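Chains shown are a subset, placed as in the full complex.
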Amino acid sequence: MIKIGILGSTGYAGSELVRLLSSHPYAEIVFLDSRSYENKSYTDIYPHLESKLDKKCSSIDLMDDSHFKNLDLLFCALPHGLSQIAVKQGLKNKVKVIDLSADFRISDVASYEHWYQVEHLAKEEVKLAVYGLCEINREKIKTATLVANPGCYPTSILLALYPLLKEGVIKAQGIIADSKSGISGAGRNLSDANLFSQCNENIRAYSLCKHRHIPEIEEQLSLYSDTTLTLQFTPHLIPMNRGILSTIYADMNKNLSCSEVYDLYITYYSDEYFVRLLSGGKLPQTKAVSGSNYCDIGFDIDKRTGKIIIVSAIDNLIKGASGQAVQNMNLMFGLDEHIGINQLPMWP
Amino acid sequence: MIKIGILGSTGYAGSELVRLLSSHPYAEIVFLDSRSYENKSYTDIYPHLESKLDKKCSSIDLMDDSHFKNLDLLFCALPHGLSQIAVKQGLKNKVKVIDLSADFRISDVASYEHWYQVEHLAKEEVKLAVYGLCEINREKIKTATLVANPGCYPTSILLALYPLLKEGVIKAQGIIADSKSGISGAGRNLSDANLFSQCNENIRAYSLCKHRHIPEIEEQLSLYSDTTLTLQFTPHLIPMNRGILSTIYADMNKNLSCSEVYDLYITYYSDEYFVRLLSGGKLPQTKAVSGSNYCDIGFDIDKRTGKIIIVSAIDNLIKGASGQAVQNMNLMFGLDEHIGINQLPMWP
C-alpha cells in the first residue's frame, strides 16, 4: 500500500483526490489536512463519502517533520506560497510529492515570479520538478520525486496541440485558445463570483490577457515547437459544475486534409488510454468526459481561412486535476497507469 | 460470463445499464436492441462510451426465438405492452428476465389494468414476478426467473417507509409523499416537456393524484403494514439531470424520540451496503448520491404536529433504475451484490 498524505484536502481538487484514492486498491490515506475544517469529520463536509470514509481532518504543521515519517507520497493542494514550503519539507523528508498548485509547473522562475507577483521560496526544488502531463512526459514522471501536476486549462490545450506543433503542421505564432470552464474550477471558496445566483443563467470571460495559466501553456508549447511562442488565451465561466471545453484556432503550415491530420494524431495517441480522437467531423462535448479521466479531441480545417480549429474536452476536476494526479502517482509507483481512474463518464 | 441481451438499450435507463455492464467483470453484452437507432453505432448515440464499447444497435424481432438461444439474462427496458410480449418470449426460452418497465411490478392485474388503461397480455407471468427491491425481497430475488425492477419514485419511498410500517411506528393511512425528480426521469423522448428551455429555471408538479406509480407504491406499503392503505403522491420535475428527493409525511403512532426511530432504522439497515442512514438531524441531498447506487435516508419528528418527516435521496437512473437492475442480476446469479455498482457518488 502507498501511504499518502493530502495537504489541502477540502477544496474540490482535494475532495476529488480523496474520492479517487478511497477506491484505489493500492492507496492508503494517512492524513487529510485542512486548515478550515480541523477536527471535523470529512463526511460532514463531503457527505457523498458517507460510509466509505471515516476520518477527521487535521491541520498539519508543515515544520514538524514527524508528519512525513511514514509517508510514501504527499499530495499537495495548497495555495501558492504555502505549497512551496510544503514541497520543500516533503522532499527533505524523502517523500515523493505531487503538487497540484502552479508553483512548480513553470521552470522559468523569473516568469513565474512575474506572472504570480510573488517571490519563489523553493527555487532549487523547481529544478527537480517534472511537468506531469502523463501522455507527453511519461518516462520522466516514472522516476521523478516531484511532479508538478498540470493546470486544468493547460491540460486541455496542450494535449490538443502537441502532435500538431511537434510535426510542424501549424504555425507556432498566432494561436488562440478560447476556453470555457464549469464553475468548480474556481474551487469551493466563499467568493461572490462563485455564488449560484451570480453564475447560473450567465456566462462571462475573465482575466483577459492576464490569466496565470498563460506562462505555463506557453512554456510547454514552446518546447513542442522549438520556438518561443506567444499565446492568446481567454477563459470563460459557464453555468455547469464540471468540464472544460477549449476551442483552439491555429494557422495551418502545410496544406493537409482532415484525414491526414487525423492520421497524424493517431500516430501520437493511438496507444493512449485516456485520449480519445473523434473522427469524421465529430466534436467533443464535456458531458462525454464528465466523471472520467478522458481527454476528447476533435477538429476541422477551414479551407476558406486556412485555419484549423481544434476542440478538446476534459473533466476539469479529473483529467484537469485529481485524476491526472492519480495517473502520475500510478506512474511514479510502477503501477498500471489507469488503476483507480478508469471510471466511465456519466451520461446524462 | 453472463450472456446478456438488452431490449430498449438507447433510452437513459438502457444506456445506464450499458455503462454499468461495460465495466462489470462478469457481464457480456450479446445484443443492444433499439428500434430507433437500428444499425447505428452505439457510441454515435452515446459518445461517452467511445473506445469502451464497439457495438451496433440491432432491432430484435421478439418472435424469433433464436435471439434468446445463447442468452443467460434479458434486460427489458421497453414501453409497456411491448414489454409484456418480450418477457413472455424470454421466459419461454428459459432466459432469466429483469424487466425495467412497470408491467410486472403490480401483482393485482386488475389494478394494473385500471391505472394503465390497457389489457395485460402476460397475466400468467405476473404470478412469477418478484418485486426487485433488493433490500426487502433479497431471498426471493435470488431464485427468481423474472424480476420486476422497481420504479424510481417507489424505490425512494418504499425504502424510507419499510421499517416504520413494519414496526407500526407510523399510521398507515394519511401518508403523503412529495417527490422531486431530475428531468432524466422522463427519458430521452422527444417531447416538448423535456426541452431544455421549458425545464430550466422552472419547477412544476405533474400527474396530480393520478401518477401510475401510485398503485405500485400502495401495493408494497400495504404488504409492509398489513392493511390496505391509500397514498397521496405528488411528483415534481426540477431543473437537474439526475436525482430524486422524496419528502414523506406520516403521523406517528407511538411517541418515540428521534434516536429511538434511528435505532429502529439501524436494526433494518445496518448491514445494507446501499442504504445510508443519516444521524443527528442531517438530511439527504441528491448530490450526495449522484452517480451511485446509494439510497440516503434522514428524518425529523415534529413534536408540534405529531408527524414524522422522512427525506430520502437516490440517483434515479442508478438505484432508481439500472443500478438496482444490476443489483438484482448479481443476486440472481449468485454474485457479490455490489459488483459493478459500487462507484462512489460524485461531488460536485
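To keep things simple, chains are lettered A and B as they appear, and every chain counts its residues starting from 1.
Here is the rule we go by: a residue touches a chain if its C-beta (ideal position, glycine included) is under 8 Å from a C-beta of that chain, and two chains touch if they have at least 3 such contacts.
Please read all numbers here as calculations on a predicted model, not as lab measurements.
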| item | value |
| --- | --- |
| Subunit number of the complete homomer, 2 shown here | 4 |
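Everything that follows uses one rule, which is that only the chains that are shown with their structure count from here on.
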| item | value |
| --- | --- |
| Cα-superposition angle relating the copies chain B and chain A, to nearest 5° | 180 |
| Whole-Å gap separating chain A and chain B, where each centre is the average of the chain's CA atoms | 37 |
| Chain B-touching residues of chain A, taken from the complex the two chains share | 12, 15, 19, 22-23, 46-52, 184, 201, 241-242, 276, 278, 282, 285, 287-292, 294, 296, 342-348 |
